[in-house]
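Worksheet: one structure, shown below.
Heads up, one of the protein chains got dropped from this complex, but the rest are sitting where they should.
Then we have subunit A:
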Amino acid sequence: MSKTITIDGKTIPFEEGQTIMDAAMAAGVYIPHLCHQPEFTPHGSCKLCTVKVNGRNCSACTYPAMEGQDVLNETEELIDDRKKITQMLFVEGNHFCPSCEKTGNCQLQAVAYHLNMLDNHFPLFYPDREVDASHAEVMIDHNRCIFCTLCVRASQQKDSKDVFAISGRGIHKHLIVNAESGLLKDTDIDATDQAAHICPTGAILIKRTGYQVPIGERIYDHKQIDQVSLSTEHPKHGE
C-alpha cells in the first residue's frame, strides 16, 4: 500500500521524500507556481503554490507530503489569494506586456491569464530599474525580474557556474551578477547556459531571438499554463 494524501478530495499517492507539489504533478494535478521547476531545489518564494494543508497555508513546492494530509488547492479563497499575489508581482515591477518580447511565452503573464486576472488592483510602483545589455548575446531587463531565483539555481546547479545572486532586502531586493563591474559581459555566462533560458518572465533574454515566433502563435496564446506545465515539467504527462 502506497501512502496517500488528498487534494481537493481526490486521493493522490506519494513516495517518501516527495513534496506536495511533486505528488500533485505526478498525479496530473496543477498547482500554480512561478519560482518552482522540478529539476531545481525548491525555493518557496513566489507563494503562488500556496495550498491549505489540514487548515494551514503552506507552500506546496517545499512542504513534504505526509500520510493523511487533507490539501485544498482550487478553492475560491486560494485562487483569490493567488490572483492578489500575481497582481502584486505585476505592480512591483514594470511589466508592459505589449512592449515585451516574452509576451505569449511568459509564465508570469500565463499564470495571470490562468487566474483570469483582468486588472492590477493595487497602485503601480513604477520602480526605477536598469537594463543590462552589455553582453553580446544575453541581456537582463531588471524591470521584469520577480526574484524567483531560478537563474541563480540554474547557474549553480546545472551550469556549474555562479553567475547570479539576489542582493538586498524588501523593496531594495535586486538581481546581481558575479562580476566586479556588475555587468553581465564580465561574467562567464554563455547563451547556451540553462540560466540564460530559465527565466519565467522577460528579465533574462537571448538577444535577436525574441520575435522568431510571431505574437499570437506563442505558447500561452492558445494553451493554458496548467496544461503546458504538466506536460513539460513532468515526464509522465509529456505529449
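Everything below uses one rule, namely that a contact is a pair of C-beta atoms (placed from the backbone, for glycine too) under 8 Å apart; a residue touches a chain by one contact, two chains touch by 3 or more; residues count from 1.
Please note the rule applied: contacts and distances are computed from a predicted model.
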Complex member absent from the view - protein name from UniProt, among "NADH-quinone oxidoreductase subunit J", "GerAB/ArcD/ProY family transporter", "NAD-reducing hydrogenase small subunit" or "ATP-binding cassette domain-containing protein": "NAD-reducing hydrogenase small subunit"
Contacting the left-out chain in the complete assembly, out of A:S2, A:N116 or A:S167: A:N116
Residue of A:L72, A:C97 or A:V228 touching the missing chain in the full complex: A:C97
Touch criterion as defined above, residue of A:E76, A:D128 or A:E217 at the omitted chain: A:D128
Missing-partner contacts on subunit A, residue numbers: 90, 94-100, 103-104, 109, 112-114, 116, 118-121, 123-124, 126, 128, 215, 221-222, 224
